[in-house]
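What you see is part of a larger complex, with each chain still in position.
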Amino acid sequence: MAKTNPGRFFEDYTLGQVIEHAVPRTVGAGERALYHALYPARHALYSSDEFARASGLPAAPLDDLAAFHVVFGKTVPDVSLNAVANLGYGEGRWLKPVYAGDTLRSSSEVIGLKQNSNGKTGVVYVRTRGTNQRDEVVMEYVRWVMVRKRDVDAPAPEAVVPELAKVMDPKDLVIPEGLDFTNYDFAQAGETHRWGDYEIGETIDHVDGVTLEEAEHMMATRLWQNTAKVHFDATFRPDGQRLIYGGHIISLARALSFNGLANAQMIVGLNGGAHANPAFSGLTVKAWSEVLDKAETSAPGVGAIRLRLVATRGGAPFELRGDDGKYLPDVLLDLDYWALMPV
Amino acid sequence: MAKTNPGRFFEDYTLGQVIEHAVPRTVGAGERALYHALYPARHALYSSDEFARASGLPAAPLDDLAAFHVVFGKTVPDVSLNAVANLGYGEGRWLKPVYAGDTLRSSSEVIGLKQNSNGKTGVVYVRTRGTNQRDEVVMEYVRWVMVRKRDVDAPAPEAVVPELAKVMDPKDLVIPEGLDFTNYDFAQAGETHRWGDYEIGETIDHVDGVTLEEAEHMMATRLWQNTAKVHFDATFRPDGQRLIYGGHIISLARALSFNGLANAQMIVGLNGGAHANPAFSGLTVKAWSEVLDKAETSAPGVGAIRLRLVATRGGAPFELRGDDGKYLPDVLLDLDYWALMPV
């Protein structure tokens, strides 16, 4: 019997199935430092234990996106090894901050299945949950991927497409216990703009750019124990290019968004996301944001802001789609998320 | 007097001489994270403190090969600065796991000397020991290198070639105190194959590949404070290439072997190893393994497995040597080691 993991094919998934993903991972000071080395991350709550304490948390948590990457990375061998395309994300929520010393696990429940009309592939919908060593769910999100069938003659399962919220209701966002921005230090955070200063519809060009490097995206992707061959093996694609993990672009764009959104401290909801075009080493990534919505929260001094975060490989900011409704070729990422800011 | 280290030449070694190597090094959470960023390492015992505790250890140790690299790196300025070739390893044993906060030192005893017939070089055999801050030996191994003479007219020492075991007797392997695999969680570890599922002679193609990058191999090699110029200075070799530290290939191949050997958790013995061909940036490394032997151990639920681990730069798996008995040009590494698995 072959001992290596062939990955799952479309017919290996059944509705309601729960997959426990390997490998548990303890995170700490090393992952935090590497996150700062790999991305121009500067949000004060994740940079300074003192700033986090002044905001009511016990210490600076691991960056929310790093927690996402760790949870996501574990799903790759079970969910996307035979994926043709990563179609979308939704209904993401961060439920508990992750601290140094925490050990994360992931599991995914199959919540939808739909064979494509060509009979060769199908779409699998999973709800993935990350849990810590106390069995607390630290985050959850839905992801759907197109997966190849092993046997094109295998019968199609009954089609079930889950109804997903287009946007997380701000009432459902979970604010970390104790979070309090009433004594927020704007000077130390880096910008004076508070929640009240942002208007729905406002756009922000984050100005800075970062040129992608093979060693950097590979180290980042490996750090999250993501095993997809296409990111690491230059002989895998016919063109000899290593496709960059979409999450690398998410983290890069989020870090770039500090310049204009320094006070959008915590990510608590992921409404949706699309990797509009593939990214490769050598491209220079820039980012812009659009304020999509705002909401009050029950936590002292804390407001919620819904942001579109777009990463591009150049091109003018604020341009997203062409006349045909399709993403422009320079657009790499279109992400829709909720963050917490001082009001 | 020149203050820089010229390295030792063949006539500077004497039988029985013990060399204390500089520089002591404290390891911790940073080295662990970097190991996960530089190699696709996923063995659960080294990834999760919780998994390690469930296996009877106080926490996840530093990867066994990282411990080896730290111990090895210190020997370079004293042993291999003027080496012409790294000829082999043998009689390696891991005696104590290394944990965050431990400080490692190295010393080497000269156990063999043999001048070559050309009179210009000689072979030096050293037994190197790594110790922690409690003076406990954490690992030991024998290495032999060909070293230049400073003065070709210097008299040859009496030739002494140590008799080395071709294979470590499994009875001599040291199992970490408390190690217990009776409640081993195969789902979290990533594969269901246990010790009993592997047959002597069985071969495993680890399938995945990683393309080598200058920044990655240099960061890895520097992290172990290995100072050999040839790894870092593109002007050192006439061809302008930086030779990749052989240990980088060992760690890469071992990490790739997770796919098929996820439960070969701990390395406890190094029977031998050869860097069959040099490795350079841009090559894509793949790996395959062969089960060479199996043995029971005294620890609960723990079996020992002897593995050949081969790293290649492409080419078909399971091909090692040509008709002339020499390693094929695509073979980078041929390593023979003992690992511990759940029975």
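Read from first to last, the chains carry the letters A and B; within each, the first residue is number 1.
The rule is short, and it goes like this: contacts are C-beta pairs under 8 Å (C-beta built on N, C-alpha and C of every residue); 3 or more make two chains touch, one makes a residue touch a chain.
All values reported here derive from a predicted model rather than from experimental measurement.
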Identical protein chains in the complete assembly, only 2 of which are shown: 3
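In this text, only the chains that are shown with their structure count from here on.
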Size of the rotation, in steps of 5 degrees, that lays the CA trace of chain A over chain B: 120
Computed distance of Cα centres, chain B from chain A, in Å: 36
Chain A - residues contacting chain B, complex: 2-5, 20, 22-26, 28-31, 33-34, 77, 100-101, 103, 105, 133, 213-216, 218-220, 222-223, 225, 227, 229, 232-236, 242
Residue ranges of chain B touching chain A (in the complex, touch as defined): 28-34, 36-40, 42-44, 47-51, 60, 187-191, 193, 197, 204-211, 213-216, 259-262, 282, 284, 314
